[in-house]
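Next up is a structure, given as structure tokens.
Every protein chain except one is present and positioned as in the full complex.
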Amino acid sequence: MLDKEGIAKRIAQEIQNNSYVNLGIGIPTLVANYIPKHIHVCFQSENGLLGMGPFPKESEVDPDLINAGKQTITMLPGAAIFDSAMSFGMIHAQKIDLTILGAMEVSEMGDIANWKIPGKMVKGMGGAMDLVASAKNIIVAMQHVNKAGESKLLPSCTLPLTGIRCVKKIVTELAVLSVLPEGGFQLLERAPGVSVDTIKKATLGKLIIEGDIPEMAFN
Amino acid sequence: MLDKEGIAKRIAQEIQNNSYVNLGIGIPTLVANYIPKHIHVCFQSENGLLGMGPFPKESEVDPDLINAGKQTITMLPGAAIFDSAMSFGMIHAQKIDLTILGAMEVSEMGDIANWKIPGKMVKGMGGAMDLVASAKNIIVAMQHVNKAGESKLLPSCTLPLTGIRCVKKIVTELAVLSVLPEGGFQLLERAPGVSVDTIKKATLGKLIIEGDIPEMAFN
Amino acid sequence: MIDKKVANVEEAIMDIKDGDTLMLGGFGLCGIPENCIAAIVQKRIKNLICISNNAGVDDFGIGLMLHQKQVKKMISSYVGENAEFERQLLSGELDVELIPQGTLAFRCMAAGYGMPAIYTPAGIGTEVAIGKEIRNFNGKDYLLENAFDANFAIVKAWKGDTAGNLIFKATSRNFNSVMAMAGKITIAEVEELVEPGVLDPNQIHTPGVYVHRIFQGSHYEKRIEKKTITV
Partner (left out) sequence: MIDKKVANVEEAIMDIKDGDTLMLGGFGLCGIPENCIAAIVQKRIKNLICISNNAGVDDFGIGLMLHQKQVKKMISSYVGENAEFERQLLSGELDVELIPQGTLAFRCMAAGYGMPAIYTPAGIGTEVAIGKEIRNFNGKDYLLENAFDANFAIVKAWKGDTAGNLIFKATSRNFNSVMAMAGKITIAEVEELVEPGVLDPNQIHTPGVYVHRIFQGSHYEKRIEKKTITV
């Protein structure tokens, strides 16, 4: 079973060379720490920055320079600043190759719910609805089951949706799964020490298992 | 009767203090030369400049700095450069207070034709259709009659239209006229030495003459 | 040049009145118009509709206006980090309309570009689409979203000149430049106000034609919401 860092580490392997990537808040933010040296990647922050760098040193902190999670950040050489309209313009024009974000639920059709729980204070969708409506590739980083032990990989979402038919891949503490265009979670990899049976029990949506399922490889 | 400079000089009187103005090619360009000193005006050039200044001295010529008429120009202190989308954005958002342009024909409803003569090579509408579709105030600078001696102030335009119900005022070599919202050219002023009768004969569209028509005043 | 300078924040906001719709620039607490917010708080203008990506925190930003119950409705994409906001919302004192962040930006831009409405794919298949017109272009569905119509846009820039030209610093540009285009009246407070000719025309983010009033702000706190450092 993976911890949060493990999930981030596994997702980092998914990042193609020379790609523009938007990282959501939470586990996705950790992904930046595990990009292999030979992979060139440019991180977009939807509040108006391409070329986001690591968190600043104390002496570098600039209140005018934050990411979409409102954390202080730095810019890498070659960074560019733009306004919110252009930021979402480039998202909708599919200039961002990959979006990695968290979710409360994902359906076997690739629908995602990650912004609202009825009866609870709703904070808002932020940029998530824009990102999931347009990204070419969307990977969800989340726990396989919720705190009540219920599966978050469902036949259809029960919570209000953020977007439909958009999630391409899911990485959880138990497994890597792809969402098939015709519907269904195809099991691609098991987390270290996790059995297929454990994954079956934790998955309520249609799970497709073909042949031997390898254990995730980390180097 | 006015010459081109006279028409420009008369139109210059129409410019309000603290206004943003777009000048078309031809007579309108001359208007800039006659703005009274106490009037603050900012000229927009739709190829992407606010704060257009006079033509450059030989030593100041910059091929990267031209106006919409493709003439070399200068920038005044406080100028701003922007792209073509923002330029027409501010035009359509009615941030430009006044557009002054030439015309082949104007109808008594305020329609304008100034871009195409069937059978002749058509150069294009450039930015004219955008300007007439959106400017809060449009003044036309033109000759009252064409080279064949036919009136250019018509019941309705015969040439392909550039825009409809948009012209507010017309200044010709003979007169200043406003276009009434309900239709018709209201005669406001006569050019020096020009009789009402001369204007009547040169105007084919509905001409409205109320009371004495003063002669234009120049100072 | 046309002079947009006003003497101070009081003059800048003199005609904002109860019930007005305000756009307020900033993302989180980054790039918010601190001086104007303070003056609106002091003037106790009520029943405001605020279009702003966020709603500040309990004791800063729009949170200060919420604390005084000056806000009738918020139109935002994300309103977390604010307990008083939550209390007013749950008690029914405050109305909130949550919209996707890109939609928020595009509805501002549409207003600044004279576009009556724009099409966006954000929100298709979600409750955001309820009651809205959906149209398919090239096999993909889009929502029709109207341009905003706000009485005032209130923005904060880094540098500005008296002709109203604005330059923003780093990610404090965010919604400031799109909102600056979108207000019927746009009020800009700047950290440094200079004479025309000082700023490079090539580097202007918001041309002065969009700005109606500009003044030099003071005492910027620039509070950081989530200071995060590399040790």
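By written order: A, B and C. Residues from 1 in each chain.
Criterion: a residue touches a chain if its C-beta (ideal position, glycine included) is under 8 Å from a C-beta of that chain, and two chains touch if they have at least 3 such contacts.
The shown structure was predicted, so the numbers you read here are calculated from the model rather than taken from an experiment.
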{"item": "Among shown chains, those touching the left-out chain", "value": "A, B, C"}
{"item": "Hidden partner chain, touching residue among A:Ile81, A:Ala113, A:Met142 or A:Leu161", "value": "A:Ile81"}
{"item": "Residue of B:Ile164, B:Leu180, B:Val196 or B:Ile209 in touch with the missing chain, whole complex considered", "value": "B:Ile164"}
{"item": "Chain not shown: contacting residue from B:Gly26, B:Gly102 or B:Gly126", "value": "B:Gly126"}
{"item": "Candidate in contact with the missing chain, chosen from A:Lys9, A:His92 or A:Lys123", "value": "A:His92"}
{"item": "Those residues of chain C which, in the complete complex, touch the missing chain", "value": "106, 113-121, 137-138, 140, 142, 146, 167-170, 201-203"}
{"item": "Residues in chain A touching the chain absent from view", "value": "18-20, 40-42, 44, 49-51, 75-82, 85-86, 88-96, 134"}
{"item": "Residues in chain B touching the chain absent from view", "value": "45-49, 54-58, 61-73, 75, 81-85, 87-88, 91-92, 111, 121-130, 133-134, 160-165"}
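Just so we're on the same page, only the chains that are shown with their structure count from here on.
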{"item": "Overall pattern in which the protein chains touch one another (line/ring/star/complete/other)", "value": "line"}
{"item": "Dominant chain pairing [most C-beta pairs in contact]", "value": "A-C"}
{"item": "Identity of the most central chain, Cα criterion", "value": "C"}
{"item": "Distance between the centres, which are taken as Cα means, of chain C and chain A, whole angstrom", "value": "29"}
{"item": "Computed distance of Cα centres, chain C from chain B, in Å", "value": "36"}
{"item": "Two or more partner chains touched - positions in chain A", "value": "none"}
{"item": "Sites on chain C at which at least two other chains make contact", "value": "none"}
